[in-house]
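Subset of chains shown; positions unchanged.
Which chain is which? They are A and B, in the order written, and residues in each are numbered from 1.
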Amino acid sequence: MKKLTLGIIGAGRIGRLHVDNLQLVPEIHVKSVSDVVIDHLKSWACEKQIDVLTTDYKELLHDSEIDAVFICSPTTTHANLIKEAAAAGKHIFCEKPVSFSVEETEEALAEVKKAGVKIQVGFNRRFDPNFRKIRSLVQEGTVGTPHILKITSRDPEPPNADYVKSSGGLFMDMTIHDFDMARYVMDSEVVEVSAYGTVLVDPAIGEAGDIDTAIITLKFANGALGVIDNSRQAVYGYDQRVEIFGDKGTAQAENNRATTVEVSTAEHVTKDKPLYFFLERYTQAYIDEVTEFAKACLEDTDVTCTGFDGLQAERIAKAAKLSLQKGQPVQLSSIAQIVTN
Amino acid sequence: MKKLTLGIIGAGRIGRLHVDNLQLVPEIHVKSVSDVVIDHLKSWACEKQIDVLTTDYKELLHDSEIDAVFICSPTTTHANLIKEAAAAGKHIFCEKPVSFSVEETEEALAEVKKAGVKIQVGFNRRFDPNFRKIRSLVQEGTVGTPHILKITSRDPEPPNADYVKSSGGLFMDMTIHDFDMARYVMDSEVVEVSAYGTVLVDPAIGEAGDIDTAIITLKFANGALGVIDNSRQAVYGYDQRVEIFGDKGTAQAENNRATTVEVSTAEHVTKDKPLYFFLERYTQAYIDEVTEFAKACLEDTDVTCTGFDGLQAERIAKAAKLSLQKGQPVQLSSIAQIVTN
């Protein structure tokens, strides 16, 4: 069996999650892990049978056995790491967002293109069965020509203010998933964005210069309209719904719950709350995205979620931020130039 | 506009309910009401613009203006009243059960037949839109040849022991609706009954010689099987569900609720309980059954729920009681002889 040998750059929460999932894929061998601090990772790396644990990511890039790297370090480091990894001829899986700067992302993607390596961006929701079905209902014409897209995306608990400060803001950190979902479901580019945002969940988020509640309206190139509503805190759990309405019907993806059990008592009729957060909701999607990446590298096939997809989501996020600041709609064409596709 | 003039015999809860509903039907005029005691009914009758309030039901039967009577008096009086009304040439709407004795019911129905008047039995559930749809899915072949019928029928609160004593027992009083529903949905006769019953809700019901919890299994002439489960107390409300399973699929009628609202909080996700009891659940069905009766009398059309339907439900109830007593299945053919059809 042909195997893909991997190095992981950045072993925070998401990096370690990927290692867990990668070890379920028979075609993959996770050889090396790098992080800026590694003392606390030693027993973990031993348990996971990682061969190399290092503070120097260049060690991974210079290791000729390593076919591909996972970039799971802070967002500000992504663009340079992509360039270096591309230069070293490694395939790349990069967490979202690719960067906080559309220009940096474009430069990095240009290097990827030049090097001819693969890049997949970590928009895990594209691998969720509910949303895959929504997209396929559009593709197959079941709902007809799309008219209206609705995405509800609410986290169960707000991040702390420190995280918020370095997050790039709600649109770049959280809504970016929804912007990608919008393009994925609609299969058409966003051409205009109009954002309303406010601080209703936690004043500390406002003090950190961000918002925690938003409604973003989208115009697509195909003429359809879309709307996303976000909150940093849905006390009942992770609220992840998508609806696509077209001239032949509508399709709605509801939340997932732990069981189907409905309980009726003298007080009320209850069912399970939505699965708590992304680790619970997207468990299988995280496995499926790395499995697809391995397959794409080993069999030289296309990835579902490209560098261009990463770039476009960033451009929409930037347009949304600008719309919020200016209090009026913003054309996507005003956000940088696309040099890569 | 041709009008139907009515007399009501028995102005208890169900009699008064029928009066309310009859007054919504433009083709109907409720002229007279009789009951054994009427003092407490005077202001009600005045408000309802009843012309005649009497303690003598014969007054209604001798009134040539009256086309039809509603028999809403205690069950033990039904058979004789049917015979007298038939002899007087009045059409008859009779509450369920027709009587506690299959023989008495058969005799009464023989008189109806002889007189050539119409009789409709008050199995209101046949007029419920959910169950009508279940039946039509069978008739139209959507679920194919029926294999299994399941009826869940649970009351929200148990009757008191006094009521139980004169009720004819769970099977004759409560399950009789389900026995009729079984025949209505399946459109095939019951040929064998096997009943399990016990006292789990209220010991006083046991002391009154009855049961409050039961599972009754049915064999139909068409080879299908059926099961009914009953309880005198579902604390969450009136539980009225029917499922028909056939070789092309299954159809399930769920409970009705006051609203469609679903509420998600940090504690739980809730929706409305089932509508509380028969007055809430079958509001429209009660109106529709009397409307159909009026139409049948005025236009000489068939009724949905005949005297024979009343008789058959009684025979199944009697078989169920016998099965419970003997601890083994009972053939319906062993329950009296059918002289009327």
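Heads up, the rule we're going with is that a contact is a pair of C-beta atoms (placed from the backbone, for glycine too) under 8 Å apart; a residue touches a chain by one contact, two chains touch by 3 or more.
Values in this document were obtained by computation on a predicted structure and should not be read as measured data.
Shown are 2 identical chains; the number of copies across the whole complex in this structure file is 4.
Everything below uses one rule, namely that only the chains that are shown with their structure count from here on.
Centre-to-centre spacing of subunit A and subunit B amounts to 59 Å, using the average Cα coordinate of each chain.
The touching residues of subunit A, counted against subunit B in their complex, run 234-237, 264-266, 268-274.
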